[in-house]
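Only one protein chain is missing from this complex, and each of the others stays in its spot.
Chains: A and B, in written order; residue numbering restarts at 1 for each.
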Amino acid sequence: MATIAAAPPYTQTKPVPAQTGLWSWLTTVDHKRIGALYLISGLFFFIFGGLEAAIIRAQLATPNGRLVTADMYNQLFTMHGTTMIFLAVMPMSAAFFNFLIPLQIGARDVAFPRLNAFSYWIYLLGGIFITAPIFLWMAPDGGWFGYAPLSTKAYSPQHNMDFWVLGLQILGISSLAAGFNFITTIINMRAPGMSLMRMPIFTWMSFVVQFLVVLAFPVITVALVFLQFDRFFGTNFYTIAKGADPLLWQHLFWVFGHPEVYILILPAFGLVSEVLPTFSKKPLFGYPVMVYSGILIGFLGFGVWAHHMFSVGMGPIADAVFSLATMLIAIPTGVKIFNWMATMWGGTIRFTVAMKFAIALVAMFTIGGISGVMHSSAPADLQQTDTYFVVAHFHYVLYGGSIFGLFAGIYYYFPKVTGRFLSEKLGNWHFWISLVGMNLTFFPMHFSGLLGMPRRYYQYDAGQGFEIFNLMSTAGTAILIVGTLFGLINVIKSWKGGAPASSNPWGAATLEWTIPSPPPDYNFAEIPTVKSRYPLWNMADGEPLVHETTHAEEAGRRIPTSQELGIVMPNPSIWPLITAAGLLVMFCGLLFMDSSVPTAVGVMLLGTVWWVGALYKWLLTPLEDHH
Amino acid sequence: MADHAHAPGHGAHDEHHPGWSTYWKVALFLTIITVVEVWAYYIPALVESAIFVPALLIMSAVKFVTVVAFYMHLKYDHKLFRALFTGPLIIASLTLIGLLFLFSKLSVRLGLGG
Partner (left out) sequence: MTASTAPTAAHGDGHAHGGGHYTTLGLDHRKIAIWTFIGSECMLFASLISTYLIYKGRSPEGPFPHTAWTNPATGEVFKPILNIPVTSASTFVLLMSSLAMVLALAAVQNRHTPKHTLGDRILGSSKLWLWATALLGLGFLMFQAYEFTSFIHEGLTIRTNLFGSSFFTLTGFHGAHVTAGVIWLLTLLAIDYKRGLGPQDALLVDIAALYWHFVDVVWIVIFTLVYLIQ
């Protein structure tokens, strides 16, 4: 956030703030560091959510499993979904938004660096808030979608769903703040010559995603506010006896929920659209179509929400309208698949691990897309809904799609972020084992689903034909764990010990590959002027496409500091973290409403004064020292 | 990060400030419409007629557009802001209308004989 106070006169040679140590991380406003923080937290929660899934699969390996109680099971599947969506996939996408967007558009940071830091800290605090209860088996247990009236006090009297309601509100603030930040950044901080139609596709897809965020999150905020008010203040939004409609929650939730799934997949689509052209040594096929299809998906995504509600009895007209809209949205999505294939066709393919994950996304997402189109027919969906067929569908698009896309991005950009390569050897183990594990886990669910195995049941009886498929899924999960471990070990070992990388080891085309790996804090010594979509590629016939740099040729190079270049860097600040902490305290106050209203009010007041005070301090401190 | 606090007026965008005369005329216009709206509320015949709701909706839409165009300067500012506002406004309106249909608060007679 820019300053509103008059900045003090510039004083000579201020000492550079420390670049190492805990304090430098707590106060960082550097988008690259914030991106790294998101990635590490996101990976941590990914593992945590995976462990929750592993327990679920252990429970379901055999009929009438006795590993966990029904209660514990409800908490496990609720937190698995909540963790994966809000604490793993979205933050890992945010890691890329943060790290990549300024670099791809030729900027030195995002529009509001401190707001950016705030987004991270409020996410971390919210993530801890919503995760901690599971250690006491008090975790949210009403599903990641928290349907009311089940989630109201009448049917969920304990604190479990309180953590869910409040936790999601806190996490929503993070995403919204980031949305405003990145929209402003992409609109207003593109380097000279970078028109919208010259932006890299990852930035384009991220641009669409930010609009989805700022338009969809307010709706779930309202749905949550209603639930919050019902639970804490005794209002009647979801109280049937007072005339409430049991479908209000569902509609409001899915108006958010459907754009949310596009929020989850579009960044991965963007990453794949960066990886495929580089490792095919060919420009992306049909760039304008890729842009327009992304925009269309975003827009249409607001018009299909009730396809999650085909079994509630909306009537034939509503069912038909939403069916049609859902089928329609398959078109721009399918177009992307063809464009990716056409990008590879005739190219010189290099099968790096990043490329493998990217190609796998194209294949796995297609499978998930096919089951998705099957859901779009309302009558067909009546059989599929609430069964494992749906679980199969969304895991193909989320694991095979989002996660594989994010992994492709991680293998591709790791050298840029850290200056070191991930090991291709470990990466291959990671990839192949994950590919086998993922398919073995989720493909059988198509069958158990169509045979009628319901979702969210902690046990199933023998003799219904489910056993073999569940056994396969559990075996697949074990394999996935092994594969993921390879990936994790790869990241840990390579962070400090991987082979050193140069500025453009892959021979890529876009601006982020013009600067050193890792980039200096100021990113670009000189803001570049952009003349094409592929600034580093020589598109003239007969010329080599690009010069792939090597570490050897760049080894002796000295990178100037920001002070030597006369570049004014933003000052680090602790206020974003302190503001975030105050907000958390304010929300925590509500937890005391049941036991003691004065305590609740006191804590909420304390938190409010805390965050408002911190916000004033933040706004009154200049971001940079000016001359 | 852009805290160069120059007055709006440099830069590529059109810079035209309406003067005091525009402002008070807009205020008068808004007041008159509000008076008409409230007055209409007190005429039972009008309230019961089919034209009441559309008329009120149109009047408030006119007030809405007037404040947005003149007070919020959208008429005079860079076209980007028009896009940044109308896009979400359209999505919000369509969502509202869709929800009203789904909860049977609005209906359209299709004449399909059924």
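List of remarks:
By definition in this document, contacts are C-beta pairs under 8 Å (C-beta built on N, C-alpha and C of every residue); 3 or more make two chains touch, one makes a residue touch a chain.
The structure displayed is predicted, hence computed values, not measured ones.
Touch with the chain that is not drawn comes from one residue among A:237, A:442, A:537 or A:618, which is A:237.
Listed residues A:436, A:525, A:574 or A:601: the one in touch with the omitted chain is A:525. Annotation for chain A: contacts to the undisplayed chain at residues 1-2, 4, 6, 107-108, 111-112, 176, 179-181, 183-184, 187-190, 192-194, 214-219, 221-223, 225-226, 229, 233-237, 242-245, 248, 252, 255, 525-527, 529, 565-568, 616, 626-627. Although one chain is hidden here, its contacts on chain B can still be listed: residues 1-8, 10-13, 17, 19-20, 23-24, 26-27, 30-31, 34, 37-38, 40-41, 47, 52-53, 56-57, 59-60, 63-64, 67-68, 71-73, 78, 80-81, 84-85, 87-89, 91-93, 95-96, 99-100, 103, 105.
Assume only the chains that are shown with their structure count from here on.
Taken in their complex, chain A has these residues touching chain B: 2-3, 7, 108-113, 187-188, 211, 214-215, 219, 245, 247-248, 251, 255, 299, 302-303, 306, 314, 318, 570, 622-624. On the chain B side of its complex with chain A, the touching residues are 1-3, 80, 87-88, 91-92, 94-95, 98-99, 101-103.
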